[in-house]
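The other protein chains are all here in position, but one chain of the complex has been omitted.
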Amino acid sequence: MIVVMKRSATEEQLQHLVEHVEALGLKANVLRGTERTVVAAIGDERVNGVRSLESAPGVDNVMPVLAPYKLASREAHEETSVVRAGSLELGGKSIGVIAGPCSVESEEQIVATAKAVKAAGATALRGGAFKPRTSPYSFQGMKEEGLKLLAKAREETGLAIVTEVVSPEDVPLVSEYADVLQIGARNMQNYRLLEACGKANAAVLLKRGPSATVDELLLAAEYILDGGNGRVILCERGIRTFESHVRFTLPLTTVPYLQQKTHLPVVVDPSHGTGHTNLVPAMARAGIAAGADGLIVEVHPDPENAKSDGYQTLSCDAFEAMMGQCRRIADAMDRTL
Amino acid sequence: MIVVMKRSATEEQLQHLVEHVEALGLKANVLRGTERTVVAAIGDERVNGVRSLESAPGVDNVMPVLAPYKLASREAHEETSVVRAGSLELGGKSIGVIAGPCSVESEEQIVATAKAVKAAGATALRGGAFKPRTSPYSFQGMKEEGLKLLAKAREETGLAIVTEVVSPEDVPLVSEYADVLQIGARNMQNYRLLEACGKANAAVLLKRGPSATVDELLLAAEYILDGGNGRVILCERGIRTFESHVRFTLPLTTVPYLQQKTHLPVVVDPSHGTGHTNLVPAMARAGIAAGADGLIVEVHPDPENAKSDGYQTLSCDAFEAMMGQCRRIADAMDRTL
Amino acid sequence: MIVVMKRSATEEQLQHLVEHVEALGLKANVLRGTERTVVAAIGDERVNGVRSLESAPGVDNVMPVLAPYKLASREAHEETSVVRAGSLELGGKSIGVIAGPCSVESEEQIVATAKAVKAAGATALRGGAFKPRTSPYSFQGMKEEGLKLLAKAREETGLAIVTEVVSPEDVPLVSEYADVLQIGARNMQNYRLLEACGKANAAVLLKRGPSATVDELLLAAEYILDGGNGRVILCERGIRTFESHVRFTLPLTTVPYLQQKTHLPVVVDPSHGTGHTNLVPAMARAGIAAGADGLIVEVHPDPENAKSDGYQTLSCDAFEAMMGQCRRIADAMDRTL
Partner (left out) sequence: MIVVMKRSATEEQLQHLVEHVEALGLKANVLRGTERTVVAAIGDERVNGVRSLESAPGVDNVMPVLAPYKLASREAHEETSVVRAGSLELGGKSIGVIAGPCSVESEEQIVATAKAVKAAGATALRGGAFKPRTSPYSFQGMKEEGLKLLAKAREETGLAIVTEVVSPEDVPLVSEYADVLQIGARNMQNYRLLEACGKANAAVLLKRGPSATVDELLLAAEYILDGGNGRVILCERGIRTFESHVRFTLPLTTVPYLQQKTHLPVVVDPSHGTGHTNLVPAMARAGIAAGADGLIVEVHPDPENAKSDGYQTLSCDAFEAMMGQCRRIADAMDRTL
């Protein structure tokens, strides 16, 4: 950690800071520059109260040097982790594709979708039973009934089930049915939920919050890893920016950046990441070319009549066409799909 | 709702859309322009599936006309709601000030702070017992023990207690001690928590999420109001933008905008809204001048040694000085503080 | 254009608005909804003063229906425009690659780079002679001397020259040497410069401003097209967002979105779009997979000693490796490179 002193800082303030730094268990090196004095604090800076140093007299600002996460770090674990959950594998040579509707609506709908996406090459089925919705007047999901229909679809197709969990108290119930627990973007910093998933025996797909930094995403993963669950999948699904022609801005640079910083596999969600059906295939291809380990895509037999998210959902035919394009890009990346 | 057709839309696609709109219970008006055909759908557009129309053939985009919230709307309730909770009143002529440390750390700390902020004019005490922290390695709060210390501070000063609740299962426990349940920015869209607070008999302070639109904030409030709890306070605490000299960007325009759209009182948090102690007083004054009904401010007897958020916390003396400035601004606004 | 009236609007205010709309040459359709009255104004809404209607009594807001640009629109010109400038072709089956240093520094540097990038498959050479720099204390470019060195490099390699122009008065001089005039991101809304480029006989590469919407980018292109210069190339080079692990966020969704809205070719700049050398190749591949017509990439024989932008510049070897990867992606897209 580097502490930059104010130009006006006194010798006494500097001395006070050095003592404070050392009281935190760090070693202080004082560097006197031409315009500023800087204190380099050496040691594990991930201790309580470090940032409060900014309030010490004479301090201008505090700059961390070390990444704030440990278990998620590639330095801690040099090889990419391969996460397996039923038919789904992420992080190896093959690219995993999770596809299905935003919400489970009926047995017919979910089974038909499962069959169609499997035929097109998907390796897991997604579908929401517990739906976090922006408006209390929107469809809130079929709840446990929906989970049962997902299990039925798995029976018929063999596809692993990825479904969202929205509250720590639901983790045991959802884990009974799901192969992968999805933590939605709006819950990325719901720490109680992260802790509950850290103790679950299902894998976890953790979506980046729309205003979360990459460090915050990795710290959220750290909660799950720290709880004992090593099967964590990261998902880039778009961030909030000033752009209004898309629902969210999909920053694919996250893919290579995360791959440098962490050993966890990374998937891309081109559906939420764009918010418009006609932009999904291009961003699915781009995600694979950027090096993603997998995709998660919204597919529905009849998007126009979907109970939620129809505007960003592919029909089964459109999904099949997209998979054809993605397979060629995967080949060009020496990966399989 | 306005549906804009593509320039290339066929008569058949238009007909199909009109039928779909009417099947949703709305009345369709077809307007043929020189370059585009537009369908104006009249009626309550807050029904399921409306946005999925964007996937209908020939449709370019869908623009809502009505606000998506109802109970929170000023149209539903013309007068500003005055929310009362113990010593705190917000929404009337007097400006409420909620002050205290980020975290409850000890009896001595919280009681001393309570006395100091009361002496300076604060009308409620804040303090976190359950702390949602970005890193699993940070101090996570004193939990129920902290709640007891807050109750002790209320006993000694008469100040109402505002404290955060992070999970629906904690609502009953926290409600035993708190006058106001705070829903933190990262939980603004934790719908299960919103529902639980909708059934609590404490008032609720709802913080805007750092990437939430104002409509999303009002829809989150709608969950609480719809649950039966009318004592909702909205809080602007800053949004995520590209600015890096502040921790968050504090958009005070939210204050007059919300006051036009909703009857709920609005408070400003200049501590999180700036992230730096030396910027807090100016933004507290500006918040009042913008018309805010109250402030929520971090104060600690010794910010440099605070267990959390010290970099944005005022000392008791600095808080007292700030209150003197704010009182003059309140006078200029014909309000009391 | 749709004008939404306030709920409290009077019949007189409605009548006044209708008259104002018709005075602007549009036809007003009044639609009385259950909660709001809406006026649909039919005709060419791209007339002066339309947005000022928001100040008319009783008006809540004004929503445009038509795109604000015309000549840039794909509706005006269904086929993608192929832009040719010397050895560079963009918009056809082959993918164009513009590569070279941020700044021209010496004859040796620019000629060596030109040869290396040509050997690796680049179809044009970039290099800055007039440099717009954030700080007055930074290297400002070699000016005309730099243009001469670029011309020399073209002589030796046959590569077309792409170089930035920063002021309308320089357009004639730069046009003498350049095949393509680059308008930098910070000048995207320098309208006098756009007008001057609209009259130049070189092609124009127009970079998106870091906070410009896509509509604003297309309106900037409209200035050039309206001036009579049809050879306009659009460039996505990243936007300002809250992300701090990259210098800019590269939103590749711009590529398919622009291709739906405009006939102009689109190139991607993965160097400025990420700001870090080690992220460039992944985003170059992703750009092509998203459907871009070309790339513009910073390459220098010795990035560590580059006078500007070294942190995001590829060495010649790294560029060659990247081109090998990009060629495979291009093949998968049925394009050549």
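Just so it is clear, A, B and C label the chains in written order, and each chain counts residues from 1 on its own.
One rule holds for everything that comes next: contacts are C-beta pairs under 8 Å (C-beta built on N, C-alpha and C of every residue); 3 or more make two chains touch, one makes a residue touch a chain.
This structure is a prediction, so every number in the text was calculated from the model and none was measured.
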Contact with the hidden chain (one of A:Glu35, A:Glu79 or A:Asp334): A:Glu35
Option from B:Val18, B:Ala151 or B:Val246 whose C-beta touches the chain left out: B:Val246
Chain B, residues in touch with the chain not shown (by the definition above): 211, 213-215, 239, 241-246, 249-253, 255-257, 260, 273-274, 278-279, 282-283, 285-291, 328-329, 331-333
Chain A residues that touch the omitted chain in the full complex: 2, 4, 7, 29, 31-36, 38, 40, 42-44, 63, 65-66, 75, 240-242, 244
Positions on chain C where the hidden chain makes contact: 20, 46, 48-49, 51-57, 62, 68-69, 132-139, 166-169, 186-187, 189-192, 209-211, 216, 219, 222-223, 226, 239-240, 276-277, 303-311, 313
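One rule holds for everything that comes next: only the chains that are shown with their structure count from here on.
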By mean Cα position, the chain sitting nearest the middle: A
Length of the line joining the C-alpha centres of chain A and chain B, rounded to whole Å: 25
Distance between chain centroids, defined by C-alpha means - chain B, chain C (Å): 38
Separation of chain A from chain C, taking each centre as the mean of its C-alpha atoms, in whole Å: 31
Contacts with two or more other chains, residues of chain A listed in rising order: 211, 239
